[in-house]
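One protein chain is absent from this view; the other protein chains keep their places.
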Amino acid sequence: MTAADGLHASLFGESGVAECLSDRARLQAILDVEVALAEAEAQVGVIPAAAVAPIRQAARADLYDRSVLVREAPRAGNIAIPLIEQLTRLVASIDLEASRYVHWGATSQDVLDTSLVLQLRAAAPRLDEHLDRAAAAAAEHARGYRLTPIAGRTWLQQATPTTFGLKAAGWLDALERARRHADDAFSEARVLQFGGASGTLAALGANALAVSRALANRLELELPPAPWHAHRDRFAHLACTLGVITGTLGKIARDVALLSQTEVREAYAGEAGGSSTMPHKRNPVAAGVAIAATVRVPGLVSSMLSAMPQEHERGLGGWQAEWDVVPQILLLTAGAARAVADALNALVVDAARMRNNLDITHGMTQAEAIVIALGPHLGKRQAHALVEAACARAAAEARALADVLAEDAVVTGVMTRQAIEQCLAPDAYLGAADEFVERILSTWKRT
Amino acid sequence: MTAADGLHASLFGESGVAECLSDRARLQAILDVEVALAEAEAQVGVIPAAAVAPIRQAARADLYDRSVLVREAPRAGNIAIPLIEQLTRLVASIDLEASRYVHWGATSQDVLDTSLVLQLRAAAPRLDEHLDRAAAAAAEHARGYRLTPIAGRTWLQQATPTTFGLKAAGWLDALERARRHADDAFSEARVLQFGGASGTLAALGANALAVSRALANRLELELPPAPWHAHRDRFAHLACTLGVITGTLGKIARDVALLSQTEVREAYAGEAGGSSTMPHKRNPVAAGVAIAATVRVPGLVSSMLSAMPQEHERGLGGWQAEWDVVPQILLLTAGAARAVADALNALVVDAARMRNNLDITHGMTQAEAIVIALGPHLGKRQAHALVEAACARAAAEARALADVLAEDAVVTGVMTRQAIEQCLAPDAYLGAADEFVERILSTWKRT
Amino acid sequence: MTAADGLHASLFGESGVAECLSDRARLQAILDVEVALAEAEAQVGVIPAAAVAPIRQAARADLYDRSVLVREAPRAGNIAIPLIEQLTRLVASIDLEASRYVHWGATSQDVLDTSLVLQLRAAAPRLDEHLDRAAAAAAEHARGYRLTPIAGRTWLQQATPTTFGLKAAGWLDALERARRHADDAFSEARVLQFGGASGTLAALGANALAVSRALANRLELELPPAPWHAHRDRFAHLACTLGVITGTLGKIARDVALLSQTEVREAYAGEAGGSSTMPHKRNPVAAGVAIAATVRVPGLVSSMLSAMPQEHERGLGGWQAEWDVVPQILLLTAGAARAVADALNALVVDAARMRNNLDITHGMTQAEAIVIALGPHLGKRQAHALVEAACARAAAEARALADVLAEDAVVTGVMTRQAIEQCLAPDAYLGAADEFVERILSTWKRT
Partner (left out) sequence: MTAADGLHASLFGESGVAECLSDRARLQAILDVEVALAEAEAQVGVIPAAAVAPIRQAARADLYDRSVLVREAPRAGNIAIPLIEQLTRLVASIDLEASRYVHWGATSQDVLDTSLVLQLRAAAPRLDEHLDRAAAAAAEHARGYRLTPIAGRTWLQQATPTTFGLKAAGWLDALERARRHADDAFSEARVLQFGGASGTLAALGANALAVSRALANRLELELPPAPWHAHRDRFAHLACTLGVITGTLGKIARDVALLSQTEVREAYAGEAGGSSTMPHKRNPVAAGVAIAATVRVPGLVSSMLSAMPQEHERGLGGWQAEWDVVPQILLLTAGAARAVADALNALVVDAARMRNNLDITHGMTQAEAIVIALGPHLGKRQAHALVEAACARAAAEARALADVLAEDAVVTGVMTRQAIEQCLAPDAYLGAADEFVERILSTWKRT
């Protein structure tokens, strides 16, 4: 149910992240927290130093009977309780005295939250790596195609031209914001949970803060000012951040998928998938994976937000809802990042096709240039109306816009035929596209 | 990732449903569709009859290498393609000729959609069984406590009294609506998907409809007027219906959890979970499971709705997003149903505590009865104002409302002290509660 | 905040529905319930017959001071309380005695829920009308273009051909399911809410059911077995149904938008919107409205589901959350239906362009026909591999698939050049498309 062990983990997820979030990794992370707890408590003198080694020895996930955990979970309400029971028995079989100090002073939520933090920390670099790969590929496209005209498209209609380089630079800029936000949110979530039954660490008496500090040090986690059992904003914020990143990846994937359409074919995925029935097809599988993630992650993020109003010191239902949702979000986001990185790296760009597609409208995508040229003479509104009428006529009669304009005395009173044609050349109407690419690339550290 | 094989499947899910939705069951269901397809095509004469037996022989999920599926899925874009490749090879090893007819005329989506329909059909009775168990328990409480006063509570404040029987009858009524809706939605979704590459079944030529009919018959599914690859409303509608059912279960679970509070304790779960640190606690684990489902399912439902606008004949991302989401919704809903059925069956009801809690306000919960009694004499607004003032005074002075009212000449001008006290007895102000219970029980078939 | 009075109501909404859901309509609907309540209570003899006329006289929304309601709402927690206070004062100014019987025995939620039911009932026919308009237009396209080939498209790639008629028939079939579901859900929600303070109607004593029946009769609403203050499944189910309908509308709108792309241009909206800067553009505004609805409605539906677990007899937060969400969902769905009906009715279909686009791949979209033709001779897998290789070569060398195939001895050993070309003609590979159109049209009542 955590998303990391199923048939689809390789399709929608990312292998490294899936490994960090697998059931086995979850159990090991809980056991790691128990070991660190025993070490910290021995260090402070709360439990005997001799108790640590047996606990450490028993804390290997593969020693545990998964079927017992699964059977006991519904009674206990979580998997930590039966796992700790098994751990205690196992420690007892090594050293009865040591078994008395297993999980000393902690509550289930302490080890479940903290172990999730450890899993997230382990997985984070893989997400970053793919975002970085995607950004590097986008940067390459931005540099390589900074002067390559392509139809700008708004409302799925060709608008004035832009460059493929600027499109790719837009992706790059968004990916860099994504990486920065991921970094911040993972950092903020890298915090110890340790409060005992009601968040007071009463069971540790005067040693509460000393043990907390030692535990945070051993796990290399931030020590928060106080336990935060029912305050879930850090995890929610991380989930949201991953949601925004998925949205950015989905935007790029959608662009790629639209450019790959049979009728557009300006860029397409070299690695694309086959079809069981249509040998000619090259399906944009990677883009599909990222788009699927943008369908799934928003709902999961809303679940994280809905889970937030948790009752009193520890909640009923809200907290439990997070257990599978946080890993699913991360796995889907990492899968989308992997897919987009793959797609951008394997992207075959067809600049000639871009140029050809710009000619579909016989010059109308550059119509605005004429409006601008006529504006100072006729006023923007009149210029707009005149060009709108000329476009309508060109479209109706399937003629080049330049030809229609050249017949209009109002236009020729202001512009020569040559000026009209210069105006309508895509390369002549790219505005600040190149400067924008430069601004984005110059802030990208590896340019 | 389908939710059915993970560590938490036993906690948040339901074992029978989890089995129907496991990775293994998914593979088997796809293989079952391939077998039925071969049978139908042989029956119509599209493929040789001799091809069927080898295909049937090879169609056992445990013959397949899961790791190959997982490895190939990202290239193919789904698990059906590599599974069919393995199937074809396996059939070829039995009978080379037969292997030519594997998956004949079908597309991946045909077998993925239809196999999901089969899985849903297999799982549906388990959900119904738990809803039925929950309803039966609610009916028992409704009958058993039809005259037992309990504080009505609105805004989490005690309001006028009601009966525990009516509360339980409200649960019953909602559960019966839930069952009826589940029945309708599962029935509507029990429909064949079969359209080939673009939904025309062109590969089957003139036999298209004959094969479709034969296939629907063999699988005991409805034959729709046409393939529906990119029209997902039936699945979306089923997902929504499960979402509403989860909401109803969550409402019951929340009531149970609130009644179980240490300070209220009017009813509590006998089967409740222990705590790793607090031996006195009896956690309402089952209620928590259902509440967690109500946190998770709404987001999953919104994903199903967001997935609906699928492009052209078969979509890019939207369809793929459904694969794990539909099973997750069903598993969580079934888990919530199981949990609520368990909770209601194990519910310990404390009628005495209900009565005691009604006395907390010293009669104020029945204050409305006084308003009603005074109304015809003073008008509703004045009566309301008078009683509001009396309540404020009773609260401020911590006295019984009857005593305060008995000092008010306006009141005593209309009612005797005895009439005031009768008015303020909870049992005397239960309105049509019993009739409402009767109306609900009488529509419940097993009463 | 109810969505019906804002600047965007005409863009994203529907004027008739907006009127039914306006602030003014909401106030009037509450007042209508108050009048019907007085009439029912007078009929049963609970209040004097003479009280009815003054209440009826005062129950006109335009007599009320909206600013007072807005000011008082935060104190009262809803708008019904201050509205009833104003109503009572107004009645008192007409007939002091009558004012004593305003809102007799009811609670705020009774009139808020029931008035919302009345508003929904009033608005429902407008939604149906637009769905019907959309269905009629889809039926017309299905009939008119039943034999018109168009590229089937999966993963946004051209697949085997289908017909524009079948595409439109698929829309029609889904729209008809949408209408049927809307009808069911609106019917189910047409139910009286009447329970008084805690759902027992205690204030009405023995007359509770008689008044309930009379009130349901007057309002022409179903009388439920019991009040359902905290059981919200009917509204949630309606919200979900509208969510599914919006999804269906979004699927159609997305198809239209994709067909309208400058590079595809097989169909486009005649009524399309202009651009402030690009005179040549014809933006698919109506499609955009419907797609925007599919982005917004899923989240709103999830809010309705999240709102369901309402506490005890009347909830704290969940119910209140519904007030603006239900109207928003309906308004957006109706707006999407209006937009899709407009788009389909104004759709300009370019069959020649459909045919031209089919030629982009030089026959590859019909490659499956060759696989099918070769299959019986070579086996499906080998045939698939052969054709896949031929397609790759045709694509790489930009040649017609027929030419490449005609050079392959394995192919020509089985098929003549003419047979190859016949196989690759789009019209020859439409399978059961026409039968599917017929099946759908024949179930459509007005064919």
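Read from first to last, the chains carry the letters A, B and C; within each, the first residue is number 1.
Here is the rule we go by: contacts are C-beta pairs under 8 Å (C-beta built on N, C-alpha and C of every residue); 3 or more make two chains touch, one makes a residue touch a chain.
Computed from a predicted structure; not experimentally measured.
Trainee: Of C:T154, C:T294, C:T333 or C:N357, which residue touches the hidden chain?
Mentor: Only one listed residue reaches the unshown chain, and that is C:T294.
Trainee: Looking at A:V68, A:A202 or A:A352, which makes contact with the chain not pictured?
Mentor: A:A202
Trainee: Of A:A4, A:A169 or A:V289, which one is in contact with the hidden chain?
Mentor: A:A169
Trainee: Give the residue, chosen from C:V285, C:A392, C:V414 or C:A428, that touches the chain omitted from the document.
Mentor: That would be C:V285, which touches the missing chain.
Trainee: Out of B:A4, B:A98, B:A203 or B:A257, which is the one that touches the chain we can't see?
Mentor: Of all options in B:A4, B:A98, B:A203 or B:A257, contact with the hidden chain holds for B:A257.
Trainee: Hey, which of A:T148, A:T294 or A:Q328 is the one touching the hidden chain?
Mentor: Only one listed residue reaches the unshown chain, and that is A:T294.
Trainee: Can you list, in ascending order, the chain A residues touching the missing chain?
Mentor: Touching the missing chain: residues 77, 88, 96-97, 99-105, 152-156, 159-163, 166-167, 169-170, 173-174, 177-178, 181, 196-205, 208-209, 225-234, 236-237, 240-241, 243-244, 246-248, 250-251, 253-255, 258, 291, 294-295, 297-299, 301-303, 305-316, 368-369, 371-372, 375-376, 378-382, 429-433, 435-437, 439-440, 443.
Trainee: If you put the missing chain back, which residues of chain C would it touch?
Mentor: Touching the chain left out of view, chain C contributes residues 1-13, 23, 26-27, 66, 69-71, 73-81, 84, 103, 106-108, 196-197, 203, 253, 257, 271, 273-278, 283-285, 287-296, 298-303, 306-307, 316-318, 320-321, 323-325, 328, 331.
Trainee: For chain B, which residues reach the chain that was dropped from this view?
Mentor: Interface with the chain not displayed, on the chain B side: 151, 153-160, 257-258, 260-264, 274-275, 277-285, 288, 298-299, 302, 306, 357, 360-361, 364-365, 367-368, 371, 384, 387-388, 390-391, 394-395, 401.
Everything that follows uses one rule, which is that only the chains that are shown with their structure count from here on.
Trainee: Quick one: chain B and chain C, Cα centre-to-centre, how many Å?
Mentor: Averaging C-alpha atoms per chain gives centres 23 Å apart.
Trainee: If you average the Cα atoms of chain A and of chain C to get two centres, how far apart are those centres in Å?
Mentor: Once rounded, the distance between the two centres reads 31 Å.
Trainee: Using the touch definition from the top, which residues of chain A touch two or more other chains?
Mentor: If we look for residues of chain A contacting two or more partner chains, we find 257, 274-275, 277-278, 283-285, 288, 298-299, 302, 306.
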